[in-house]
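Here the complex is missing one protein chain, while the rest keep their positions.
What follows is chain A.
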């Protein structure tokens, strides 16, 4: 399994760079992952989504869909796409250090 080094520690990731062990994620890693995903600066709005992803993963074992994010994270679908233009659910999951969500919706 590949590993990537974030904030000075090596973490196991899958072929697409998603964390396979979310417990290894720490907040200081997020900025670096975001930059690699094409997001230069993480704003407070990004962080609302990132923390929500972590909470949902902890509660349900999988990341939320864009629809769920839009309805319950406090950030609308429109804004989600402004914050994460390359796909909110997947980009936010990567930055939040959780496995890739596999929903179709």
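Assume a contact is a pair of C-beta atoms (placed from the backbone, for glycine too) under 8 Å apart; a residue touches a chain by one contact, two chains touch by 3 or more; residues count from 1.
Going forward, contacts and distances are computed from a predicted model.
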Name per UniProt, for the chain absent here [options: "ABC transporter permease", "Methionine biosynthesis protein MetW", "Peroxiredoxin family protein" or "Cytochrome bc complex cytochrome b subunit"]: "Peroxiredoxin family protein"
Residue among A:1, A:59 or A:104 that touches the chain left out of view: A:104
Listed residues A:66, A:83 or A:96, member touching the removed chain: A:66
Sites on chain A contacted by the missing partner chain, in the whole complex: 15-17, 65-68, 70, 76-78, 81, 85-91, 103-105
